[in-house]
Each structure stands twice: as C-alpha cells, then as structure tokens.
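Only one protein chain is missing; all other protein chains are in place.
On to chain A.
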Amino acid sequence: MVASAIFILDLKGKVLISRNYRGDIPIRKIEKFMPLVLAAEEEEQTLSPILSTEDGVNFLYVKHNNLYLLAMTKKNSNAVTILLFLHKLIEVFKEYFKVLEEESIRDNFVIIYELLDEMMDFGYPQTTESKILQEYITQESHQMEVQVRPPVAVTNAVSWRSEGIKYRKNEVFLDVIESVNLLVNSNGNVLRSEILGSIKMKCFLSGMPELRLGLNDKVMFETAGKNATAKGKAIEMEDVKFHQCVRLSRFENNRTISFIPPDGEFELMSYRLSTQVKPLIWTEVIVQTHSGSRIEYQIKAKAQFKRRSTANNVAISVPVPEDADTPKFKCSMGTAAYVPEKNAIVWTIKQFQGGKEFILRAHFGLPSVKNEDENQKKPPISVKFEIPYFTTSGIQVRYLKVVEKSGYQAFPWVRYITQNGDYHLRMPESVKTAKLSAI
C-alpha cells in the first residue's frame, strides 16, 4: 500500500527535494536508482517504470519535463496507487507553480515540503485536491492575520468543495471533447478505431449546488423505460469513468449522473466507445522511388464527415527518408512544408470542409550513396484536426439541472468538439520504378 519515501530528482539523478515518510530504508539508497537506469540503457534492455535493486528496494517513478518523481519502497506496495499519487503530485504542483521543473522546485521548496507533508502521511495518500489544499497551504501565509485552520472539506464526505463559495453570476460551462484514436494498416484497412470522450466542466456556482446531468445514454433510456427514438439517437457508451464527486451507486442503479461539483475547472467524466466509425480524415499516400535518386509522394486527403461541419487546423504529417533533400511541393489546398527535424512533410489546411478532397504532390531528391541499413524507422502518417460543434459518437447533453437551497438560476453552456487522438495510418510500401539510368 505504502511508499517509504518520495523524491524529486533531476535527469542526472541528483535529489532536488525528498521526504522520508517511514524511515525503513536508508535515504541514500536513492543513489542506486540512476545506475539501474543507465545499466538498462547500456544493455538495450527495455526500461520499465518500476525498478528494483538486488537488496529489494523498489523504485516507482514518473518522468515529467526534466524531472523524475520517484517513490521508494521495500514492501509489497500497491504499485498503481503509488504511480497515480506521483501523477497527482505533478498535477497539484502544476496548479501551484504553473510549470513543474527544476527551477520551480528550487523556488518553492518550503511549500513543497508543506504539500508533501499534507498529501501523504506514513506513505498513505491523504488530501490531494489542489483546490482544498490551496485553502490552507498558501504561498503568502505570513501575510495572513489569522492562523489558518484545516478546511472542513479535508475530512468531509464532500472532500473536493468548500462551503461558502459565492459568485455574482452563476454559470456552468460544459465542454464535450471527443478524441478519435485510429490505426489503419498499410493496405488501408482500419485495425482499430476508438472514441475517447470526456466532459470537462467549469463551474462558477455559489454555495453547495446539487447537479444532475442528462445525456442521451441508451442504457439510461432503457432503464427508465423511455423510447430512445423519441428523443433522437441514443448512444451506448462502453465504459464510463467519473470524477469522485459523482455518486457511483446512484449511477449503477438508474444511470443518473448526480453530484456536487468542485469549484472551477475539472473533468467530470470520461467515456469510451469502440464502435467502428468512418475515419474522419482519410489519407492515402502513394510513394514512388525512381532509380534510387528521387522520391515522389502523392497524398490524398478526404474529409469524410457531413458538409456542414468543418475541420480546423488540419495537419497531416507524412514521413520521408532521413536523407531526402530539395523538397518541391504542389498542392490544391493549404500549405506544405518539409520539417527536417521530424523527417516529415507537414501539410496544413486551416479549414477543411466536410466532403472535400485535396491532393498534395511532393518531390524529393535522394543522395546517390545509399544508407546500407535498410531497417529505417517507419513511422506512420499522423493527422491532427479539430472539428467544432460535432461529436463522432453523437453524444448530447440533454439537460443540466442545478439545484441550490438559495434557489438561484444557473445557466449551463455546452460546447462540442471532436479532435484527433492517436490518429495513425501506416505508410504503404514505396513503388520502385527501377529504371537503370543510362551511363
């Protein structure tokens, strides 16, 4: 269950700050960590996020910017809990210092010690809600006239929201964001497609409001005995995950999403659908190498969604050989550029209307001396895009009810957006036109 000590290290393994919670492992054992990392690198072994020394000390770590956040333990601790706690630390530190890096650690060591003391006790995670922590662990505590006390929320059942919040205008903003993960093989067959959705909220509500969110959830319609078709399409989510404010047993019973929200910004829920959908931006590439001296690409992009939607900031990245030179482009839309540090052509189209199709032709020279090592890295084509006012799954917020005992009116605002997740299409083999050049 427990972590013995927590460390923040720089990339060379130097300890920037640490907190020893249990004292059962000598703190200098941390010196064993870097050699383990280096040894694995040397032997081309795959480095996992959990390492152990021969004398049974385990290191669980997460890399962030130029830092390692690391927990040390000798016991059969809960690995998932520890790793999640490390991620939580990153989250909280980021809320406190905007960026988490070596500098911000040095500048804020006092407050980091305080946070480490409050967020974990004897290796058990305690309060990790940054909103609540900020109420009693502050940067400018000496300016306060009165001594701070632990907020009730720390130990409340509602541990994520404090009482007495006031807003002049009570508003809620909902962002429904769907990321599409797609993998297409080199023959153009879709290997997997998956929608990861999330509903993010910005709550500016006074008091202790009770919220209820209604979605066009198929299972809910069924449990409620309503006819799904009456209100349009209902969607079937394969798995749903909720922020801890949501009453899970209520959801289990009758699919009601009811909760007292934290103040400000948070992710209310995330969901997953693995229904096959038509790839939103379809890309086809034809590669031709001409007697090893030049290479040509013909890239076709097609927007396979309704005409009334438009994808913004589309960027299609097509890998090219490392030694390609003298790029030439011709495209019917947008701009194409060669990005040498990524060894890729990046074709950007600011606005890509549904149903449209565009073509880019690219031409590169290749050096006459070939690199012998055939096994070059073969990254896939990746596509970035954003389609506002549109969700692939068809999820809809039907209502958001806000009830507070003071009886104010609150207005919910909803936005929908679909964007790319891991959206990859594998490159096809190049067609070789093996003409022998005349001598």
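In this section, a contact is a pair of C-beta atoms (placed from the backbone, for glycine too) under 8 Å apart; a residue touches a chain by one contact, two chains touch by 3 or more; residues count from 1.
Keep in mind that, in the parts below, contacts and distances are computed from a predicted model.
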When one chain of this assembly is omitted, its UniProt record names it as which of these: "Guanine nucleotide exchange factor MSS4", "AP complex subunit beta", "serine C-palmitoyltransferase" or "AP-5 complex subunit zeta-1"?
"AP complex subunit beta"
Based on the whole complex, identify which of A:Tyr124, A:Tyr389 or A:Phe411 touches the chain you can't see.
A:Tyr124
Touching the absent chain in the whole complex: find that residue among A:Ala79, A:Met208 or A:Ala315.
A:Ala79
May I ask you to list the residues on chain A that touch the chain which is not drawn?
1-2, 15-17, 20-24, 40, 44-52, 54, 56, 58, 60, 62, 73-81, 83-87, 106-107, 109-110, 113-114, 117, 121-122, 124-128, 136, 141-142, 147-150, 154-157, 159, 181, 183, 185, 191-192, 194, 196, 238-244, 246-249, 251-252, 267, 269-270, 272, 274, 374-380, 422, 424, 426
